[in-house]
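With one protein chain withheld, the remaining protein chains of the complex are depicted in position.
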Amino acid sequence: MSPVITLTTDFGLSDAYVAAMKGVILGINPEVTLVDICHTIGPQKIAGAAFILETAYRAFPQGTIHLVVVDPGVGSQRRAVVLRTPSADFVAPDNGVLSYVIREALPEIAESEQQAELGPELEAFAITESRYWRTPVSPTFHGRDIFAPVAAHLSLGRSPADFGERLTSLVMLPLTRPHHKPDGTVVGHILHIDSFGNLITDITTKYLPSKDEPLSIEVGEETIRSLSRTYVEGEGLLALIGSSDRLEISAKGGSAHDLLNAKVGDEVRLCPQG
Amino acid sequence: MSPVITLTTDFGLSDAYVAAMKGVILGINPEVTLVDICHTIGPQKIAGAAFILETAYRAFPQGTIHLVVVDPGVGSQRRAVVLRTPSADFVAPDNGVLSYVIREALPEIAESEQQAELGPELEAFAITESRYWRTPVSPTFHGRDIFAPVAAHLSLGRSPADFGERLTSLVMLPLTRPHHKPDGTVVGHILHIDSFGNLITDITTKYLPSKDEPLSIEVGEETIRSLSRTYVEGEGLLALIGSSDRLEISAKGGSAHDLLNAKVGDEVRLCPQG
Partner (left out) sequence: MSPVITLTTDFGLSDAYVAAMKGVILGINPEVTLVDICHTIGPQKIAGAAFILETAYRAFPQGTIHLVVVDPGVGSQRRAVVLRTPSADFVAPDNGVLSYVIREALPEIAESEQQAELGPELEAFAITESRYWRTPVSPTFHGRDIFAPVAAHLSLGRSPADFGERLTSLVMLPLTRPHHKPDGTVVGHILHIDSFGNLITDITTKYLPSKDEPLSIEVGEETIRSLSRTYVEGEGLLALIGSSDRLEISAKGGSAHDLLNAKVGDEVRLCPQG
């Protein structure tokens, strides 16, 4: 069974940087299956890359290797890491791009924590053993010369511990979480705006009231009076639970982003009615 | 021999939705070869997706599975289908996105027909057997949770009949056909504008006069006095038979779209000369 390596970068679609990484991987393991997750992450947008990865990685088979190269600090002292979770491996700079992956294993971690202390369920290793790298290493393209060969060697069955010393903590981004107001309102935030213009929030299903309680959703000046189940119910602005189990604001036949002129970070409020 | 699954969606290139579908497929059949046809179909543009599929599917090997997820009605009562033709399988919502595939098998179908009655050469099945689906099914992402796993199971050799009951009809779009005027002029329409700015029409080679008869082509205010064979013959606007055997308006070294400000649906006329 050929192992899967996914690629997530901010390299765009008009250069050959992604292809160079794939060439290096195929030179080491020609049997690997390569899958692009996304390469149009805004340049050096670590939080955006972290979220895109979050929406895809669980759909991949056990043991998939996720290679993430959004790396504004390339060539600096920032660490490079291999992270092994019970379901997948990740190869990335230690700059927060794995924050959602880490938080899944450590759900109680504080929002303000800038370093995640890892327990036994998350094994992280520094990438320091240069014998697995391409030589010479370009100080500006570790994706091709360090991350890609490490992912390829990992796909051949090498242990994460072979690439360097075990780490006890990894960098965390300040991921937002919704909070509760005294009146019961849940105040969340827009995490991502997808290409349909849907506004995806940090309000997951666990923040929703039990099934039959009424609620309304406020975003900007607008109030949505109920939850829809699909994009085709109701009229105009809709609120529903999207495919990553998050509250999402959508517009029937159009773009909620265009209608609301909303941006990542804006508040969305879930209000008990009555 | 590893089966091929192609993917055509309107999911764009800036989200991980396509990758999530690929992850699901590889989890079911790791030996499959995945090929992207196009993911930049305009959001929910069913006719555009139908045409893009039409220009690619015949180039693929016998038995290829074409997965098409342009699905504005996701979560509604619209049906999901597997269509088996003598050359390929298609997995898609029953919303007209397979209209060109169906019309190839049923060339006499009327332009106004909104349902194609299928004969024995086209076997269509509803996708209703939930045991093949990912669970839970998100009401907003059947691509990942229903269509992708069905395509993957099909690639493992499962019969289309395993996914649900046989259907006797499928939804058709009102595909335009050229018509003849009393003076012999053929009146066709622009179906698609490609990224070079070529205007691709519904006038197929069977509407052309025999080889040596003179003709002219009218589009907007412009008249083109002869057919070229390639993009490099003549000057300025050209008319030629493109790679999908359709009359195409092109501009030497430029974009016919920019020159003519034409749009999909505009008339193109093929006139007998003399």
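As written, the chains take the letters A and B, and residue 1 is the first residue of each chain.
Following the convention adopted for this analysis, a contact is a pair of C-beta atoms (placed from the backbone, for glycine too) under 8 Å apart; a residue touches a chain by one contact, two chains touch by 3 or more.
Note that the structure is a prediction, hence the values are computed from the model and not measured.
Which of these, A:Ala50, A:Val74, A:Leu154 or A:Ile241, touches the one chain of the complex that we don't see?
A:Val74
Would you mind spotting which of A:Gly27, A:Gly119, A:Pro214 or A:Pro272 touches the chain that isn't drawn?
A:Gly27
Under the stated touch rule, tell me which residues of chain A contact the chain that is not displayed.
Answer for chain A: residues 11-17, 19-24, 26-27, 30-31, 34, 43-44, 72-76, 138-141, 144-145 touch the chain left out.
What residue numbers in chain B mark contact with the hidden partner chain?
1-2, 4, 6, 13, 33, 35-40, 52-53, 55-57, 59-62, 64, 194-196, 229-232, 240-243, 248, 253, 255
Definition applied: only the chains that are shown with their structure count from here on.
How many angstrom lie between the CA centroids of chain A and chain B, rounded to a whole number?
Their C-alpha centroids are separated by 33 Å.
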